[in-house]
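Pasting a structure below so you can have a look.
Of the protein chains in this complex, all but one are displayed in their positions.
Up next, chain A:
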Amino acid sequence: MPRHAIITTAGTLVLCLGIPLAAHAAADGKADLDSVISAGPVDPNSGAPMAWDKAIHDEQIHRFLLIDRLEYGDVDGANNYLWDAQGWIGGDYHKLWLKTEGEGPLSGGSPEDTEFQALYNRTIAPFWSAQVGIRYDVNPNPDRGFAVLGLQGLAPYWFESDTALFISEDGDVSFRGEFEYELLLTQRLILQPRAEINASAQDVPKYGLASGLNSTEMGMRLRYEIKREFAPYVGVRWEQTYGETRDIARADGEETSSTAFVVGIRAWY
């Protein structure tokens, strides 16, 4: 059709004569230059009218809930339970991050530890987030509030890291670091070592803590991902107290070291 001439993409503009086509398209099939800039308020991303919906929904709120450990432990004949869960809701750079963990004896007695954290999570580097917020412990008694300053992320060599400084309402400063690693035996059978370190900057006699390294908890669990979201596991957990903290525990007649064989479930949604 000579009317449209040959319009190459490399492009010389060809002025086309002839019968006008549909209302939308000019004879050369191109848009009018004046139509590119929209009248009225425009969306800064697209230059299109502000009233239109977004082309791309890259600011959506996502959510994630992980019950990392929900387990039953056999501790030298005495049985206990433990939970360790976290979740978040938010976008790529800003999230509300919630954590809870606790443990206690299965038969009788109150939980030994029960804590909740609510944190603002800010993505500060490709693998790292800074977290600030509050922690509230219901156990051990009496209840205690903390300010939290944390750093969570993936360290080189794939160590999942969760470290935090806690400042209690009495001004006591403590530190906790948790580190996990995943070793794939198969695509679904995963061996996961875990280490937790607790330290205190000062003596806190009310809670049986002395300054320095308080305790460690080492674990090794083997999980099988029936689905990615659902994995039962078996494992072992070894807790140890140190230094004066250990002395205090010993004086109180508590265990200073314990080994637990555990079975549990890891699940997320």
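Worth a mention:
In this section, a contact is a pair of C-beta atoms (placed from the backbone, for glycine too) under 8 Å apart; a residue touches a chain by one contact, two chains touch by 3 or more; residues count from 1.
Note that in this section contacts and distances are computed from a predicted model.
Of "PP2C family protein-serine/threonine phosphatase", "Copper-resistance protein, CopA family", "Na+/H+ antiporter subunit D" or "Anti-sigma factor antagonist", only "Copper-resistance protein, CopA family" is the UniProt protein name of the chain excluded from the display. Remark: the omitted chain is touched by one listed residue; of A:Gly29, A:Gly109 or A:Gly243 this is A:Gly29. As for the chain not pictured, it touches chain A at residues 1, 4, 7-13, 21-33, 35-38, 42-49, 51-59, 62-64, 92-93, 123-127, 154, 156-158, 183-188, 228, 268.
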